[in-house]
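Missing here is one protein chain; the remaining ones are kept as they sit in the complex.
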Amino acid sequence: MVTPSTLLWSMFILLAVGADAAFVIVVRSKLATNPSALLLSMFLLVAAQTVLVFLGVVLSTRFPTEDQTGIHRHGYAARSAWFIFVALFMLAAFVTTIPFFPYLSNVAAAQGPALRVPVIAQQFTFLMPSHFPLEQRIIFEVTSRDVNHNFGIYNSKGELIAQTQAMPNYVNDLEVTFQQPGRYTVQCLEYCGIGHARMEKEFTVGGN
Amino acid sequence: MKAGDSITRMASVGMGVVGTVIMVGGIAATLHPLGMASIPVHHLLHAGMTLGAGMLAIALAAKLPSQRSERSVWVIPAILAPILGLFLMWPSEYAYLMEHHGLHMLDHVGIIAFSWLAVFAAQAYVRGLGWPMLVLMVSMNAAAAGGFGVAPGPSALLSLPLSTVTAEGPAPSLHVLGKRVAQNMGCGACHRVDGTRSIGPTWRNLAGYPQKLSDGTTVVANYQFLRDAILHPELLQLEGFPHGEMPATYGAMLSGPAHSDERELNAIIWYINSLSDRSTPASQPPVPDELGK
Partner (left out) sequence: MAISTNDSTGRSVMKLYLTSGLVLSALMMLVGLTMRMAQAQWISIQPTMFYELLTLHGAGMIIALVVCAMGGLWFLMRRRISLSAPLAVASWILIMLGVAGVVISVVFGHYAGLYTFLYPLPFIGSWPSWATGVFLIGMMLINMGWMIWCFQILGAVLRAYGSLRGALGWDFVWHPKAFAAAGREPPPPEAFPALVAGLDGLVTGMGAMLLGVALLVRWIDPRVLIDPLWAKNLTYFYMHALANLIIYMLAAFIYVGLSYATKREYHTSRVFVIAWWSSLVFILTNYFHHLYMDASAQPRILQYVGELSSYLTAVPVTAVTVFGALMLVWRSRTRWTLGAVFLYSGLIGWVVGGIGAEIDASVPFNLHLHNTLWVPAHFHTYLLGGCLLFVLGWVFLLLESRSEHSTSKLMCWLIFTLSFGGMVAFLLGFYFGGASGVPRRYATQPLPGPLIAQFATIGAIIMLLGFTLAFFEGLRLRSAFSADRMLWPEDLKVDASLPEDLKVNIS
């Protein structure tokens, strides 16, 4: 039986699915560059939807009813719809993100040989070269001399484009291909002591 | 009902017997001249002993009358026994202790006793907590094999020379090399060159100037002072600067067997001197500033 509340719930769910699907599509196309603005808008959109739902439920208490069975029937139906939606959405999101995991080196290997660059993080600096070629697949081999650090690469616009942990006794690989020439900054993104906020290194790409 | 009861009782007894056998095996292993197993294997063997001890504990705890209320007091050994048992894994790190059969056996007896106590106490506290405690104790002992007392060595990358890692060409003079090395090693994160104080004192007008120590005395920043400040910062306490903030890693990076000529150290000190108007031969390195071929 199609009641007003079922209709309302279905409309809302369709709207939410539609908007979120649109975002997933847009995000996929923009993931090569920094998606920070998109991530923020995605978050704000869904957060706003949530607040609206909660507000709606609060406002419904202006029209109280004693009919529990009706509420339960429609409520459980809506819940089943929501459960299916959220479970499927999450599974779809999981599958969508897999190709973008930065671990699939066999796919990337097809792009040509990689330049292996050691990076040693230590209190409070990164030991690494200060210049890199453009459009060259680079694998940063990142380790640490003392405590945990994090090798975070920012472009000249201040966008964080890639990062990996720098652990003592271990080497983490980070694969990056610089598409834009210019100045880049590395900052430490894992608290490592008093100089943590000042631990940075600059390098340039291309040009010269 | 009777068949179920006797099966339970048989299972209980069986468990107790198996557990005892494992435990005795664990103690006997200390006498057999097997040679020292590696530390991770050693932890796993401890986990095995814990399994045996726990099984015996549950078998014995089955004798306790069941009641619906808590035996509160038993929580205390249930919490303390695992901790003490874990501490008893510590002697495994010392080969000389393990080679002494008597001490090794005592260690194993201790581990067994605490494991037994932990599981028994849990089961005594509330019936039904024994099995989870057993699983947790065994898992904890096994998990110790992953990193308690054993770690991979530092990466081979750390032994690369600095100039290889930074991929830089030769410098025209030592103080220019010093500036580069200082930049690469991040000295500027704490030492400014413009005269302002940061986390550490500024390098401008440092060399040759008197420095106030936290004990009230004053010492001039000559070559030896600068050397010691870089290589052994933990021994230096300047007034107004908290002790221990400078990393102690530079000592190994700039001197020692791999850096017997201390070229980079002297380069840095030349750079510091170049920033001071009171630089004298007393504050300068004994090596001249020009880099030979």
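Some notes on this structure:
Note that the chains take the letters A and B in the order they are written out, and that residue 1 is the start of every chain.
Rule of thumb we're sticking to: a contact is a pair of C-beta atoms (placed from the backbone, for glycine too) under 8 Å apart; a residue touches a chain by one contact, two chains touch by 3 or more.
If you're wondering where the values come from, they're calculated on a predicted model, not measured in any experiment.
Among A:18, A:75 or A:133, only A:75 touches the chain that is left out of the view. Between the chain not shown and the residues B:72, B:196 or B:260, the one that touches is B:72.
Although one chain is not displayed, subunit B still touches it through residues 68-70, 72, 75, 78-79, 82-83, 86-87, 89-90, 93, 122, 125-129, 132, 136-137, 139-140, 143-144, 146-152, 199, 242-245, 247.
The missing chain lies against subunit A, touching residues 31, 34-37, 39-40, 42-43, 46-47, 50-51, 53-54, 57-58, 60-61, 63-65, 68, 71-72, 75, 78-79, 82-83, 86-87, 90-91, 93-94, 97-98, 100-103, 123, 146-148, 150, 152, 154, 158-165, 167-173, 187-197.
Note that in this section only the chains that are shown with their structure count from here on.
By the touch criterion given at the top, residues 151-155, 157-158, 160, 162, 165-168, 184-187, 189-190, 199, 245, 247, 249, 253 of subunit B touch subunit A in their complex. If you check the complex, the residues on subunit A that touch subunit B are 118-120, 122-131, 141, 143, 145-146, 168-171, 193-195, 198-201.
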